[in-house]
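The structure appears below as structure tokens.
Complex shown without one protein chain; remaining protein chains in place.
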Amino acid sequence: MSLLELTNVQGGYGPVRVLHDIDLAVEEGHVAVVLGANGAGKTTTLRAISGQIHARGDIVFDGRSILGRSPEAVARLGIAHVPQGRGTFTELTVEENLRIGAINRVDGEVRSDLDRWYSVFPRLAERRRQEAGSMSGGEQQMLALARAMMSRPRLLLLDEPSLGLAPLVTRELFAQLGDLNRNHGLTVLVVEQNANLALDIGHWGYVLEAGRIAVQGDARQLHDDEAVRKAYLGF
Amino acid sequence: MQLFVEQVINGIGNGLVYGSVALALVIIFRTTGILNFAQGEMALFSTYITWKLASESDGFGLPIVAAIGLSMAIAFVAGALIERVLIRPVEQARSPLNVVIVTLGLFLGLNSVAQLIFGTDPQLMPSPFPEGNVELFSSGGDAVVISKETIGLIAVLVAECILLWLLLQRTNLGLKLRAVASNPGSARLHGIRAGTMLMLGWGMAAAIGALAGSLVASQRTGFDGSLMQIIIVYAFAAAALGGFDSLLGAVVAGLIVGIADALTVQYVDAFEGIEVVVPLGLILVVLVILPNGLFGRRTVERV
Partner (left out) sequence: MSMPSDGTGATVEPALGTLPETAAAPAAAPGERPPLWPPLPRPVLFARIVIGVALSVVALYAPFYFTPENNRIISQAIYLSIAAMGLNLLTGFTGQVSIGHGAFFGVGAFTTAILMVDHGWTFEATIPVAAVLSGLVGMLVGFPALRVRGLQLALVTLALAVLFPRLASKYVEGAGGVALLRPRRAEFASLIDGLDDDQWAYFVCLAIAVVLFVLAWNLVRGRMGRAMVAVRDQEIAATTVGVNLAGTKVGTFALSAAYAGVAGSLSVMIDRIADATSPILYLQRSIEFLVAMVIGGAATILGPAVGAFLLVWLRRNTEDLIEGKEILAPAIFGAALIAIVYVLPEGVVGGVRRLLARLGRRSAGSVARPAPASASDVPNDSINPGGTHDEGT
């Protein structure tokens, strides 16, 4: 059974329907990639999962339906959503940002987790007492990722992590992501425009078009399939 | 010299009043991002409740400290309810001005309801502090004194600031409150119940206001419905001067405003009758030079 399963999900904003029929599954320990053009509904899909918008259909996480739950409740179940724009707490320091990630944990290992992520992202360690809002886009993205990881999530939802980042930084980011998945078993659902990098670390890919899944398949195959690439992925 | 010190002490007394109300304003702002114009009237209502609890002739005759404590607890609950019922639904419509209108509506409503329930006669509020003065120094035979009440006020305010600072900066709860104030959507994605935090923020501010109002009333020879109306303006000035960011800043700014006011009354004849010019002018000048007030941190804006 998949860790996350969406069946016939519809949703949108008020009177505007964006998602028409989304069937999607993410296996535990996999990286699932959702691609598609602007407006296709990628971000909306993530929002539906994390409970930020009203949705219909079935959203099942680890055997339990999470449809209709509030974002706080979904987060507490172990789903960490890194939104577009990164969701940085700009007036707070880097370290405070990270602590917020772990705010609902009751184990005593928060300190050691902080140290761990500081060593993975040394630039964050350098700036730990700095106001988070003063960091560059790339650093804030790293911060968002580390913050999400501080909650020790079972599933990580990432919305366009490469947006606004320089290519080198993006590469580094995806390398980290791949490492977390391969060596630490993190399950990831990543929405991306940068199909290349995403599919490289991915296991399964979906291509969204106008609120529906147009194509899906093994990530490597999608990456290599010329027809798919030309039609949907633009390269 | 003696007169000067006396005026400064006088100013400190008033300044503590402004600072304590400013504290409530800053708490609401730091936890919910709202300018609560009704803060003064909420404090007024709570002050009446304190009076009712403590009054031996018209009320329950509780010891004043107990009355203040109970009143603060009631205010806490009321503040949280106000946020949930009146403020949050309006804010969801996403216009900051709408919230301003609601707080203005509260401002009007609370004052008139208080007068309806408690009457318009001036009332007496017992003081929680011992009577008498403490001598600071004497110059040429006359002693310069500071009242025990003023010392008590200073102590209470300092304690408030310390406690609040500890709460906000050193506890998980405080972190949650600040997270929600900074980025409520993101906070919720981290499992923080934003709604609860907002209610807490308002509750805390209401309780602080209740304390401030009760202490202010006890300082005077009588209070009525007009207690807060001018004070709130000075309190806003103090909060703005302090930068709205900083708790201690609000109190210190309150002191500055109070002292400046007192000294102007005494020494500057040109401003006779319009002493309010000084603190207000001070605010205007300072804000223009230092837009974030004296103690506020500059918000960095990354495009």
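First chain written, first letter: the chains are A and B, and each begins at residue 1.
Just so we're on the same page, a residue touches a chain if its C-beta (ideal position, glycine included) is under 8 Å from a C-beta of that chain, and two chains touch if they have at least 3 such contacts.
Quick caveat: nothing in here was measured; it's all calculated off a predicted structure.
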Option touching the unshown chain, where B:Gln123, B:Ser186, B:Ser218 or B:Ser246 are the choices: B:Ser186
Identified contact with the non-displayed chain, of B:Ile12, B:Ile34 or B:Leu153: B:Ile34
Chain not shown: contacting residue from B:Val102, B:Leu215, B:Met228 or B:Ala262: B:Val102
Subunit B residues touching the omitted chain (full complex): 29-35, 86, 88-98, 100-102, 104-113, 115-116, 120, 180-186, 188-189, 194-195, 198, 229-230, 233, 236-237, 239-240, 244, 273-274, 276-277, 280-281, 283-284, 287-288, 291-293, 299-303
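One rule holds for everything that comes next: only the chains that are shown with their structure count from here on.
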Centre distance in Å when subunit A and subunit B are each reduced to the mean of their C-alpha atoms: 43
Residues on subunit A engaged by subunit B in the complex (per definition of touch): 50, 52, 70-72, 75-76, 80-81, 83, 87-92, 96, 99-101, 103-104, 131, 133-134, 136-137, 147, 151
In the complex, subunit B residues that touch subunit A: 172, 175-176, 178-179, 182-183, 185-194, 297, 299-302
